[in-house]
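Supplied in structure tokens, the structure appears directly below.
The complex appears here minus one protein chain, its other protein chains still in place.
For chain A:
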Amino acid sequence: MSKKDLGLLILILVVGTVVAIINPRFLLPINLANTSNLIGLFGILSIGQAFVIITGGIELSVGSVVALLGTLFIDFIAVRGMDWPLAFVLIIALGAVIGLVHGWLITRLKLQPFVVTLCGLLIYRGVARFYTADGTAGFGFGQNFPDLEFLTAGRSYGVPNSFIALIVISIVMWVVLHRSVFGRYLYAIGKNEEAAKYSGIRTGRVVMAAYVICGVLTALSAIYFAMYTRSISPASHGQFYELYAIAAAVLGGFSLRGGEGSLVGVILGTVLLQELQNLVNLLGIPSSLNFAVMGGVILIGVLVDQQWGVFRARRQMLEATRKGVAGAPAE
């Protein structure tokens, strides 16, 4: 765990302690379970976003994708009577296709990620609303899917299964990002795509793969969100979720220029965001201030991190001077 991640963890614990002292209900099992369920749902989404951000890209359409794929999933199993495992696979495949199309437009046709995914944001939201004729997708009376519901909205030993899913995915993605050849390519491309290309890396394919990973994880979280809310009005479902995901990554130490950030960081970023949401509820802060609190904390977090970096660089210079080590350039 890097120092940055450790700092974030300490912040999470401090905020948690303060909230628990002011309102002990924070520590009630039901509250912790609810919060960790949300951490699971948003965490899966944020990991996907992190893979795109590390390449220096951005994926703005995830909120709309959550709405569209969630609507389709419920429609497939509740209205069209499709077996849920088949629907599940289909939705994941659709997520992959969306990622592939985005990646293709960005790497082959050289469109900017911001533009491509902004169009996606508008298109998928519109399609979702059209698909339900601006209605609500939901389950009929008495319809239930015990296995699916257990896997997505159920709990094991009191721990939400969505949270367990996040942990499993995190471990796998940690290995992919921090230990695999592919992960190294992602960092190299994020740091300097030209130099990576000149080292013989097929950068287009790697970037495309990052968008596919994002699409797949977004699709997975879309299913979780659908099963959590159980009814979807496509006009509002998943709105701003892309911003939650980006915020989690930024809080977790990712640079929007690419090439920087860790998996532990984005998870901790998600945890802090959900803790803040919970704090707003528990401390009786008007829920209308929700976004303002989140924005304020992210701003402070980024500011402290940046100033800390400046401070450390200065201290290192001073130490080098005092020790008389060759810290400064000789020329």
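The working rule: contacts are C-beta pairs under 8 Å (C-beta built on N, C-alpha and C of every residue); 3 or more make two chains touch, one makes a residue touch a chain; residues count from 1.
FYI, contacts and distances are computed from a predicted model.
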Legend entry - Omitted chain (choose from "Cytochrome d ubiquinol oxidase subunit II", "DctM8", "Probable septum site-determining protein MinC" or "Sugar ABC transporter ATP-binding protein") - UniProt protein name: "Sugar ABC transporter ATP-binding protein"
Legend entry - Chain not shown: contacting residue from A:Pro29, A:Gly81 or A:Gly200: A:Gly200
Legend entry - Residue ranges of chain A at the interface with the undisplayed chain: 175, 179-185, 187-188, 191-192, 194-202, 259, 320-321, 323-331
